[in-house]
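Some chains have been omitted; the remaining ones sit where they do in the full complex.
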Amino acid sequence: MAGEAQVKNSMALEFLSLPENVGLARVAVATFAAQVDMTLNELEEIKVAVSEAVSNAIIHGYNGEPRGIVRVAVERTEAGLVITVEDKGCGIPDVALAMQPAYSTDPERMGLGFAFMQSFMDELEVTSEVNRGTRVRMFKAFKGEIGK
Amino acid sequence: LGEIRRFLRDDSTVKVSRSLKETAFKVNRTREELAKKLGREPAIGEIAEALDLSREEIVAALEAVQMPGSIHDTIYQ
């Protein structure tokens, strides 16, 4: 994945798998991201991608069980932001299938979380092991002069 | 310290969200104005400078007007 260059700043946030912590993760990552100049549009895209990944960890990874730990790490390089969202939950048996637009294991849900992450971020990498957990790594490139 | 305490004192919780909503409104208006003037999307630092706000304040204001419910509402609002 891109962004292996020198790290300019980094943060890591861990929290319990409670729904109200989606907002916490979104605000923390947005505040960190806003340290460099990007457009509000780019900031919005990052917020949506983080919300989707963290919601997945809480809802699917830990099945709504509130005692799991979700970890969100962000690194800033010259090139952009690398955002990692990890859980130690149930894992995904077939990642390629899960990532297909409109696929969901829950009939009530839209199955668009991964599609949003894919379309709003420049790179997306999902690794998962059943009963071990899931790691979503996303890269958002800084465009043009902005963010340098 | 008493001075600073008095300066900070404000026991309302409602006021927070109202002033944040006002800020969010200003942020969005300034974003449009700057976009017209510059012919491109403004950077967050340019909006912060135009409104004399910190980047954090802008992030907080935008979060305050975010729909807490479905993420899809926020995208298609």
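Order of writing sets the labels: A and B. Residues in every chain begin at 1.
What we mean here is this: a residue touches a chain if its C-beta (ideal position, glycine included) is under 8 Å from a C-beta of that chain, and two chains touch if they have at least 3 such contacts.
Everything numeric in this text was worked out from a predicted model, so none of it was measured.
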**Asked** Each kind of chain is drawn once; how many of each are in the full complex?
**Response** A x2, B x1
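Here is the rule we go by: only the chains that are shown with their structure count from here on.
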**Message:** Between chain A and chain B, what distance separates the C-alpha centroids? Give it in angstrom.
**Reply:** 23
**Item:** chain A-facing residues of chain B, complex
**Value:** 27, 31, 41-47, 55-56, 58-60, 62-63, 66, 68, 71-72, 74-75
**Message:** Quick check on the complex: what are the chain A residues that touch chain B?
**Reply:** 23, 26-27, 30-31, 34-35, 37-41, 43-44, 47-48, 51-52, 55, 110, 112, 116, 146
